[in-house]
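Heads up, one of the protein chains got dropped from this complex, but the rest are sitting where they should.
What follows is subunit A.
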Amino acid sequence: MVNALAPQTAERAAPSPPSAGPAVDGRRRGRRRQVVVAYLFLAPTLLFFAVFLFLPLGFALLLSMSRWAGFHLGDIDPVGLDNFAGLFADGSTFLTPVLTNTLLFALGTVVLALAGSVLVATCVDRLRFQGLWRTLYFLPIVTTVVAVGNVWKYMYEPGGLVNGVLNAAGLGSVAFLQDPDTALPSVVVVQAWASVGTAILVLTAGLKSIPESYYEAAALDGAGQVTVFLRITLPLLRPSLLFVCVTQFLTGLQSFALIIVMTKGGPGDATAVAALEMYRQAFSYGDWGTASAAAFVLFLVVLVVTLAQLWFFRRKGEDA
């Protein structure tokens, strides 16, 4: 994965000898034309990245170290690291419950999605109609978060499907999204439900790459299914498992669309996560400085996880 990202550095053209006739002149003109054409083809892309990547990054960094209530750009008031200090000051909700919620949300999603996808992927591998199952498990992924969030919110209602099933089983109703104790786990279930399809896809591909001969050898040795799963499937599936873990964890750290749709961070701060806090600070409270600082803190967390992942995969790559 990492190696595939390395740019091709092969510059095959040897420098042509000077004054070697009109053919070379023509080729050289062709080269010069290629340079112009290349930058022409890249112009929209480079322009876009300048305006929508580098300018915003600089702007966000500036805002994170300023006090600003919006409106006039001239009113941006530099305050150094005050915004960052404010986030971690006594009485700030950023560390607890917001960052804690973020980690719990990401972690919960990973655990649930991983457990579900391992179970389904290993079972699907033995069945017919694999395409059909894959299609079904994939439906949530192509569905807008507004649909996913609202349908589940409705299913969690006192008169909704989930409580309907609980009541039919003789259990009492649960106020899933209204009770601060159950709100976060309830949202985690939905996020895991929505992401399990991708995980199944990755794990199925991983399973397919395990040589059949390993299983045959194990069968000859008389190994039971549980032993085969623990001793062959799981260890050989480790790269795929790790990949699913890290990507789902990163997605979980950044996600807040589902929470906006379902709970808006409530009740109280029970489902407030970092990206949502950033969004609210800016667009609800007009505190753009604190919002930008929160964004960079979360970015730092994401970056650390990403680098740890790269480091880990690179080390693994050396063994292989």
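The rule is short, and it goes like this: contacts are C-beta pairs under 8 Å (C-beta built on N, C-alpha and C of every residue); 3 or more make two chains touch, one makes a residue touch a chain; residues count from 1.
Please note the rule applied: contacts and distances are computed from a predicted model.
> Among "Dolichyl-phosphate-mannose-protein mannosyltransferase", "Sugar ABC transporter permease", "Carbon-monoxide dehydrogenase medium subunit" or "Molybdopterin synthase sulfur carrier subunit", find the name that the UniProt record gives to the complex chain excluded from display.
For the chain not displayed, UniProt's protein name is "Sugar ABC transporter permease".
> Would you mind spotting which of A:Q34, A:T96 or A:S209 touches the chain that isn't drawn?
A:Q34
> Among A:L107, A:V174, A:V228 or A:C245, which residue is in contact with the omitted chain in the full complex?
A:V228
> Contacts of subunit A with the missing chain: which residues?
So the residues of subunit A touching the missing chain come out as 1, 4-5, 7-9, 11, 13, 30-31, 33-35, 37-39, 41-42, 44-46, 48-49, 51-53, 55-57, 59-60, 63, 72-73, 116, 119-120, 123-127, 131, 133-148, 150-152, 154-155, 157-161, 163-165, 167-168, 193, 195-198, 201-202, 205, 215, 219, 225, 228, 243, 247, 250-251, 254, 256-257, 260-261, 275, 278-279, 282-283, 288, 291-292, 295-296, 298-299, 302-303, 306.
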